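Before anything else, here's the structure in question.
Left out: one protein chain. Kept in place: all the others.
Here the chain labels run A, B and C in written order, and each chain numbers its own residues starting at 1.
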Amino acid sequence: MTEAMPIKKVLIANRGEIAVRVMRSCREMGLRTVAVYSDVDRGALHVSYADEAYRLGPGPATESYLRGDLILDFARRSGADAIHPGYGFLSENAAFVEACEAAGVIFIGPPASSMRALGSKTKARQAADAAQMPRVPGSVTGLANIDEALRVAREIGYPVMLKAAAGGGGKGMRAVATEAELPTAYTAAGSEAERSFGSGEVYLEKLIERPRHIEVQVMADMHGRCLYLGERECSVQRRHQKVIEEAPSAVVGEVLRRRMGEAAVRLALSASYVNAGTVEFLVDSQENFYFLEMNTRLQVEHPVTELITGLDLVQMQLRVAMGEPLGLCQEDVQLRGHAIECRIYAEDPENNFMPSPGRITRLERPSGPGVREDSGIYEGWTVPLDYDPMLSKLVCYGATRAAAIDRMLRALDEYVVGGIRTNIALFRRILLDEDFRAARLDTGYLERLLLVPSIEEEDRVPEDVVALAAALLASTGRRDEVRNGMGRTDLPESRWAATGRREGLRA
Amino acid sequence: MTEAMPIKKVLIANRGEIAVRVMRSCREMGLRTVAVYSDVDRGALHVSYADEAYRLGPGPATESYLRGDLILDFARRSGADAIHPGYGFLSENAAFVEACEAAGVIFIGPPASSMRALGSKTKARQAADAAQMPRVPGSVTGLANIDEALRVAREIGYPVMLKAAAGGGGKGMRAVATEAELPTAYTAAGSEAERSFGSGEVYLEKLIERPRHIEVQVMADMHGRCLYLGERECSVQRRHQKVIEEAPSAVVGEVLRRRMGEAAVRLALSASYVNAGTVEFLVDSQENFYFLEMNTRLQVEHPVTELITGLDLVQMQLRVAMGEPLGLCQEDVQLRGHAIECRIYAEDPENNFMPSPGRITRLERPSGPGVREDSGIYEGWTVPLDYDPMLSKLVCYGATRAAAIDRMLRALDEYVVGGIRTNIALFRRILLDEDFRAARLDTGYLERLLLVPSIEEEDRVPEDVVALAAALLASTGRRDEVRNGMGRTDLPESRWAATGRREGLRA
Amino acid sequence: MNLKTIWIETDGKRRRVELPEDTQGAIECLVDGVALSADVHTAAAGEISLIVAGRQWHCLLDGDAIVINGRRYGFAVDDPRSLRGRAGAAGGATGPRSIKAPMPGRVVRVLVNEGDEVAEHQGVVIIEAMKMQNELKSPRAGRIARVAVAVDATVDSGEVLVVVE
Partner (left out) sequence: MNLKTIWIETDGKRRRVELPEDTQGAIECLVDGVALSADVHTAAAGEISLIVAGRQWHCLLDGDAIVINGRRYGFAVDDPRSLRGRAGAAGGATGPRSIKAPMPGRVVRVLVNEGDEVAEHQGVVIIEAMKMQNELKSPRAGRIARVAVAVDATVDSGEVLVVVE
């Protein structure tokens, strides 16, 4: 199966579902896989899926998955020709890319130069201007001081948005409605950015009201060809974190798709981009789109694009990294049907989204027609405290958006994760919501939905059946589970509503 | 979600993976589901997946899943508007269809008249002739006696094939190379047909050498529209049972696809066919195709068609049964990529395909990109003795045939069914075989492959690692499993090579 | 018929369920005194298929809840032995109160010292799990009687962090 290929062994510098997903494509291509792991991940799925595995260090990412030096060392020791960074961790670290280049190891992603040109938000905005891309009016460079902030805000007009130049995930962001609020917000955003990213640089943008978040997947080879692979709608967000993604967007037609796609390709080519990347846009109700930022890596939500294009993006990444030209042209990229992804998190939506690490005592996974599960967990595994709470991604395909939604509801009903809490019930609520089903979405949609108390679903199981089932399971079930069940009632604090300050540090 | 629909509740008159698969589409469409079960299936997956469940009777199919009277009674009692028969059991029983019609219950399949016109092989051949379909030269009606057999065989020329008119699954079939062999073969085929199907009627066909088995999926609505949904190649067979199916066929181009598709549609329309059906052909090395028979039901292998068309055939069946017109026309049916299906059986290919019922002590299911599993099993379930040994269907999609094969190999590596034997290793062997990979297939391919001793695969685990792993698992593993492990060596007969006569009665 | 009685609390109600000794197959039972015929099949530990008058429910036990069709129904078994403990926990509105970890995590900061006076809702400890920080607050005004954890400690769900009195 394996022809002579410049890559024979790939080290995956990541963990969880994305590490497993990358290894799957490697296996299918006949490539050997090397895992790295922290102490708390010795039992993780990505380790038992790999051909080789090396210990990095203790749990905290700074001592393990962010240790580029160790990772390169293991690449050399294991004879890996290439490193796939997944998303998060080192995936957008240009210094690590340069270290790979220096060590003669292929980094599966863009060259350091493209990453630097497009990775910083302010630099990317300059590149977007140069590529004649529409973008949200505002400052291109970081603001020197509050006076400049006031001047720029007056130029573009309120409401405005303050953003951290090095930021992501909603950190260092502040919406400002009037000039009076700007000084306080400027100071707060700067110090939050400083704390989170080590740089207090912030910039100002016009605030687009009720925007949709729509992004374009691009893939570029080393021979100057770059394709756009359709768009994804990621407007269902909570605290600036994507919760549900879908492809295509219900509001993007042929013309808008081509305009956005060609703009994204122009930007990538202007920075000699290679490999997979995503150009994010805000889209307003008049179908105006504004460049937001570029993610110079594979995205969490890439599977929805795979399902509607029929392509394997990780396999394309690997082939591009081997120097192969893209085997298709823009006209070959045909979208079919609709795909939706739900990010399954270990968190409790009924209890203020409290994280819920711990042992998975039971796992029933959905399957059957049109269902894809990209998972990083197994029954019996203990989800560690140390990382992002994403357990898996559930992705459904249907001929139409409605069919994909109804299939996802069916798959969610099949999905049981016992022992810890998950956000599965939240998805059911969203997918049954009239506005979601009508695709009346914007980035504030989910936060508004969460303000409304959840209405009891109709088809509840009759109370006497619940009581009977509980009695049967309590009398025949596992003793330890039953004891936990009773134990919970001894802990009034277990329902304690955390009103505490929460910092959304997720990647 | 549910608009006013003439079907609100569906009884699924089947078991195993197909019952679950049908229920999944019902759930997605907001339809309630009713299961029926035999005593040995009380714990089966199709029961725990249903909204309602009714006991039919003891294990043997004649006392349970073939009891059309009881099934109709439960349809009435539960208020089910419709019955989905799956495949096998009552799915091609015209008398049952008539009983449904008389009881005012919708049968999700063709009307009894179409079933009668196309269900018998000899009648279907007459219909094929009327629809000007190419078919294998031979007798259209049953042979009256050996003299007629000798005369017909002389007309069409040896080699010829004797076949049971009411048959299927290779029963009552005999290849005859010379006139001298015909009398004995005629008697043998007739009595085997009599025993198996209650009718000794046989007919004669020209034997096509090294044919491919290629079939066309059709779907017809009640308003006179009938579509062909591409073809499936099912040449990988053992004892006339399909083992691997794929879509599209590697040897079918645009022109041949249209010719076969249009012929299949002509046949269906000539018998006022409604709902899903499959027209089977033999295809020779010169791209001549010959009508074989029509299956008037959903096929086991329908998922490969779903993956390359993006359609849900069960949902289409349900909508057609509700009287809806097909929502698409022939030009809307676009094939993309390649799909392969492996039928996972509880049987031991290393021990002459001995059936292997019993308790599934461990189940690890493949997932991730491009993998679909339609399963009827779960960990802890005891596979009963009474039915077909099919456990599940593993279906993989890839942009190309090679990608689909390599993905299937990856998925098979992920698939672990413990406690019973399965044919998973056989698939690995086929998918790695050079002839299979080059699509050099005919219906005798697999039997020839099985005559060649299996060659040891390269990437065996080092012996010292196997010994160490075995020692670790034996010293830390479950005591009962370890005891089974040791116990096996006390049974020299457990490796006993069954040379006994085997009768392939599978549906 | 020899029935055993189990008290189940669910959805705010206390239900009396009477079951036969053998709960497999076709059984006759009572729920709040009303007779119910059911067919029970145990698929695995903590997993049953329950058929009542034709309706089928696949029920999974998960801690303090059962899961049916993906929905969780919380319940508690009313065990006479646990009544004392529960009364004790509920009754202490004015006595010493423990602030417990609502999730497993690491202690990032301890904001109070033993002997400190705290106001109601004043933050006392910050714990972190899965890249999210949560500030735990005092349920009442009072004096910190005990600080049970130090920075960087790993705590389990339910573990006492601070006691306020």
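The definition used in the following text is that contacts are C-beta pairs under 8 Å (C-beta built on N, C-alpha and C of every residue); 3 or more make two chains touch, one makes a residue touch a chain.
The structure displayed is predicted, hence computed values, not measured ones.
The missing chain, though absent from the view, touches A, B when the full complex is examined. Residue in contact with the omitted chain (choice from B:Ala180, B:Val255 or B:Val461): B:Val461.
Although one chain is not drawn, the whole complex shows that of A:Ile18, A:Ala35 or A:Val466 it is A:Ala35 that touches it. Here one chain is not drawn; of B:Ala250, B:Ala402 or B:Ala474, the residue touching it is B:Ala474. Across the entire complex, the residue among B:Asp39, B:Glu194 or B:Glu414 in touch with the chain not shown is B:Glu414.
Against the chain not displayed here, subunit A makes contact via residues 35, 42-43, 47-55, 77-78, 378-381.
Contacts to the hidden chain, counted on subunit B, fall at residues 346-347, 351, 353-358, 361-362, 364, 385-389, 412-416, 418-419, 424-425, 428, 457, 459-461, 463-478, 481-482, 484-494, 496, 498-507.
Everything that follows uses one rule, which is that only the chains that are shown with their structure count from here on.
Centroid distances from subunit A, each centroid being the mean of CA atoms, peak for B. In this assembly, the C-alpha centroid of subunit A lies 33 Å from the C-alpha centroid of subunit C. If you average the CA atoms of subunit B and of subunit C, the two centres end up 49 Å from each other. Within subunit B, contacts with two or more other chains are made by no residue at all.
Residues of subunit C found to touch two or more other chains are 55.
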